[in-house]
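All protein chains but one are shown in place.
Presenting chain A:
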Amino acid sequence: MTESYVVAIDQGTTSTRCIVFDRRGNLVSVAQREHQQHFPRPGWVEHDAAEIWRNVGKVVPRALAQAGVTADQIAAIGIANQRESTVVWDRRTGVPVAPAIIWQDTRTDAVVETLTRSPGAENVQQLCGLPLTTYFSGPKLRWLLDHTPGLTERAERGEVLFGTMESWLIWNLTGGPDGGLHLTDVTNASRTMLMDLRTLDWHPDLLAFFGIPAAMLPEIRSSSEVYGTATTVLPGVRIAAALGDQQAALFGQTCFAPGDAKCTYGTGSFLLLNTGPEPVHSSHGLLTTVGYRIGDEPAVYALEGSIAITGSLVQWFRDRLELISTAPEIETLARTVEDNGGCYIVPAFSGLFAPHWRSEARGVIVGLTSYITKGHLARAVLEATGWQTREVVDAMNADSGLDLTALRVDGGMTANNLLMQFVADVLAVPVVRPMVAETVSLGAAYAAGLAVGYWPDLEGLRRNWHLAARWVPEMDATVREQERQNWQRAVERTFGWIKPEARAANG
């Protein structure tokens, strides 16, 4: 019998990757292609959805060729995707009507401000679990409808379709204009602000509040079930899972029990805590979201703390300041000094996410003296990620009433030993990395494999999880507290930077 595999497509913020996994959850091959980031105005971030779809068509065959396998050996495809990024396209031509508005994009500042003052605003978070901010799809879609002539009418007539990246890819994979399936999963739908967290369906009050025509919305399905069969790229292979990338990582880390938590360190970083079959509302600035839903089983909910800028701060250091030539070199540079030299960087590039939610905040570098070298700056870059993790963990402990005992980590930045040690130091709990750092893709593969019977059950998946590395706290408690206070003072200096008038003008 020939070996069979599961393919994961990870459509991320900076690149699209295809990873082939075997039955033990081992990575067999990987192919990746970056796509263009467009910054047409300050605060705007756009992608070309058509370019992303073309990249899928390039990376999937490459990953299969590298693994030496053919389409008939693929048991299922699972998709993990950048969340909230909003695509609207023409149902007949398959052409996007505008550039995709990416989750980091803050152009909806003014839209959000207006919405906050509208009647019904007070019920939004209770219904959808999310605070009214620029990051989610609802306001982005509202902006597109407002700024594209005739779009609302076309949406009402069902001529254009809305979707986040998984909807866009599934629609294209299953035929596009020629019978493509227009659907999304509960995790992605839970990031639109349009879905009722309890019924897991679009809520008429939310659609009315944001002014979204129902005809343009995809059907909401489970995260793990067979949606249909691909007609292109991998013709004949079942598409059996879709999850927002962070929920996929939660699944890939096998955080199946309430109280299990993981943090994925990528462009941004995202800490998710499994809270079981009931949504838990946060009083500390965390989001309530759907963790996953398997077939007809009840949905599993999660609390989420999102940090906007972590890996992207390293990229900024590399591409804009040009102090390093590759991202991993930040560790080399940071190790040229013993400590941060009193320098702190708070990367509130597009405001601050959890637990502050200050969209008017902007980044600062504080504590500059003539003593500071680029090595200190490199340290401050890495430490910013550590402290932002600490803030989210503090909020999560307060909301859940549980104290985190260990943090499961994944993502590209886990290759940075200095950073992982620092995270353990500031959290004062061990940080553990599983054998497969690519948990986003693994989670999508797991969910897809589960739906088609490639893996029997969650217990089987859990047995695949093995410890690859463990960092234990070494920092002196007094130092930790001093540094925490310094960080806090640095954060306060970011608040209130963008004035309301300027924001209105930007919008």
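The definition used in the following text is that contacts are C-beta pairs under 8 Å (C-beta built on N, C-alpha and C of every residue); 3 or more make two chains touch, one makes a residue touch a chain; residues count from 1.
The rule we apply is simple: contacts and distances are computed from a predicted model.
Novice: When one chain of this assembly is omitted, its UniProt record names it as which of these: "IclR family transcriptional regulator", "Secreted protein", "ABC transporter permease" or "Protoheme IX farnesyltransferase"?
Specialist: UniProt lists the chain left out of the view as "IclR family transcriptional regulator".
Novice: Given that one chain is not shown, which residue among A:Ala8, A:Cys343 or A:Val436 touches it?
Specialist: Touching the chain that is not displayed is residue A:Val436.
Novice: Which residue among A:Gly412, A:Gly460 or A:Pro473 touches the omitted chain?
Specialist: A:Gly412
Novice: Which of A:Thr326, A:Ser370, A:Thr405 or A:Thr478 sits in contact with the chain that's absent?
Specialist: Only one of A:Thr326, A:Ser370, A:Thr405 or A:Thr478 touches the chain omitted from view, namely A:Thr326.
Novice: Contacts of chain A with the missing chain: which residues?
Specialist: These residues touch the chain not displayed: 24-28, 30, 325-332, 412, 414-417, 435-438, 466-471.
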